[in-house]
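Have a look at this one.
One chain of protein is taken out of this complex; the other chains stay put.
Take a look at subunit A:
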Amino acid sequence: MPGQFRGQLAEKSWQTADMVKLTLRVSRRWPGFIPGQHVLLTLEHNGKNLPRPFSICSPLSLWHSQRQIELCCKVQHNGAVTPLLAQLTAGSRVNISAAQGAFSWQQPARPALFVAAGSGITPIASMLLSQRHWLTPVSLYYRVRGKEQAALLAPLQQLAAQQPLFSLQLSDSRFEHSDAFTRQVCTEGQNKQLYLCGPQALMQQLNAALVQSGVAKHNIFQEQFGPALLAQSTDSISGQYQVALQSSTSQQVFSAQANQSLLQSAEQQGLNPRFGCRIGVCFQCVCDKISGQVRDIRSGALSGHGSEQIQLCISQPVTDLVLKQ
């Protein structure tokens, strides 16, 4: 399939009650990855292809030596896709995309502080476990709800035991308030590069506090995790707009709710535009906006009125729109 590579599940293990680690044997054609990147894993449910992004959590060495990668996935038991992961068995065939994403360890020679929360550990574990030449002290703050919720803890503890330049500190969210945690990150983070990955609310809090405490923006690197769609409160937005979706062969008109993504509105009215991850990372649903204005659901930022590319899955209408796919 175009843009897709075959993988076979070699092993499945539960890291915690709701985090499953998939070890995939990947086709030789797969072009490899930079630690910190993610892939789209396509699962099929009821005849429908459902791609979702998952970060690679394994070190580069596993890929080089055995052509395997590991994905650590949080299973949302009431979700549409992740429960299917639980049904996969060793030998199941899956399709993955090439690795994508810009979150990576930029300058390993500079002191760095990694901050991971929950399933945000996955890309960071890959970065740390891939590192072979340690040049400077690096610490990882890993925030979880109790030790038993900490995925990938064993290999990281092993790394900390073997590598004197690396230190690991767990923060238990049941006992340490997020404000105290933020203060600690701000104190420790001075004059370091910061790599943040975790739920959006915590990331926003950390980011704001860090900038306020004087850390330069270009020293903060982060990957947003989890469904960004839920992050923005959209209750207060209402209204309905007409959207004309043109292609070279047809024009379809649908009415889009202001508090929903254009993709959701289109699908509710029986249209089937192409889609991918549905959280704005894979660019499968990109359209040319000819006219009109949209809001980015993740950031709340408003677009211009003119012609530009937008992603249907993370755009809400602010005016009537003309789109071309």
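Note that in this section a contact is a pair of C-beta atoms (placed from the backbone, for glycine too) under 8 Å apart; a residue touches a chain by one contact, two chains touch by 3 or more; residues count from 1.
Methods note: contacts and distances are computed from a predicted model.
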item	value
Undisplayed chain, where the name is taken from the UniProt record, one of "MoaD/ThiS family protein", "Stearoyl-CoA 9-desaturase", "ABC transporter substrate-binding protein" or "Response regulator"	"Stearoyl-CoA 9-desaturase"
Selected residue (touches chain absent from view) among A:Thr187, A:Gln212 or A:Ser250	A:Ser250
Among A:Glu44, A:Glu148 or A:Glu308, residue touching the chain not depicted	A:Glu44
Among A:Pro2, A:Pro31, A:Gly91 or A:Pro164, residue touching the chain not depicted	A:Pro2
Given A:Gln8, A:Gln242, A:Ser303 or A:Gln325, the one touching the chain that is not displayed	A:Gln325
Chain not shown, touching residues in subunit A	1-4, 44, 46-51, 247-250, 270, 272, 274-275, 325
